[in-house]
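What you see is the complex with one protein chain gone and the rest in place.
Let's turn to chain A:
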């Protein structure tokens, strides 16, 4: 692999698109996955992420565009000639072969004679040493998943593709496998491209996340960057929860002043992806955990310079580490607020009049011409393409 490091083993998609008849699964997209990174393609089902992955694997032919690996064009190469291996969602272990033969499959196809040592090492890496002679159906879901990873990794691919490999596992096991996969990736240093619809999974595991929607990449960046600076309402809503308040720009400077819900709110000018023109419409975004909640009687003690919105609590739910409030206000019908359970104000119950306040620096601005609901659960704004995997 040292050779790839010097020449650069980046995966580069250029103008890749896929259409089925009149149906566009992937719009022309350009994507670069740097060598050695853990890259996640995140999106709702049918957003084109699996199709993109299969194009890299060579299991699907792109309608247009090229795929290159380490500077070499592999667009025309069939799947079995690409130095790329896949962990399938259903694991796709060969039912007629035992675990050893499953893992050795790739080596044997390439004419490697003595596979014993390598298979042993792999079994150790995924901690399945005692299961070498079992058949896949005798293993649990988590164990099968690890066999699938071992079967791919043993070939030392330049890129490992993971197609929702944790989807079939229960929550607890999924958390464990996330850490496990991350550990393996750090250990072997191979580029991982991970497809998932689980935003938490993508954020915990990946260095870089590409959020896909309707066959397009909406935004690409490090998890924290995507979370703090979403550029579209889809990203704002799909990654975590966002409060989006619509308003009119009243003044521009280093800070943009927006009038919304009968008050004035400020946001840093460099955090606004919408055109800043006085009189223009803008969506103001703020994450629920960034908001503090004060009872209306205590409003006077709120520090100067903070953004304020008045409202009334309509619902509260105790989560343990935090309490989640739903607040009705002129600025928005259902504003979400998460408060840490440190010093709970007993007056903060449904029906109470409250003031929401936050540091203006935590506010981001979005173009108001897009749907406020894009990317929310059960939202019609999520553009989907048929799942063709």
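Keep this in mind: contacts are C-beta pairs under 8 Å (C-beta built on N, C-alpha and C of every residue); 3 or more make two chains touch, one makes a residue touch a chain; residues count from 1.
As a working rule, contacts and distances are computed from a predicted model.
This figure omits one chain of the complex; the name its UniProt record holds, of "Acyl carrier protein", "NADH-quinone oxidoreductase subunit K", "Peptidoglycan glycosyltransferase MrdB" or "ABC transporter permease", is "ABC transporter permease". The omitted chain makes contact with just one of the residues A:72, A:133 or A:312: A:133. Touching the chain that is not shown, out of A:92, A:302, A:326 or A:373: A:92 (per the contact rule at the top). Counting the whole complex, the residues of chain A in touch with the unshown chain are 57-59, 78-81, 84-86, 88, 90, 92-96, 98, 105-106, 109-110, 133-135, 138, 151-152, 155.
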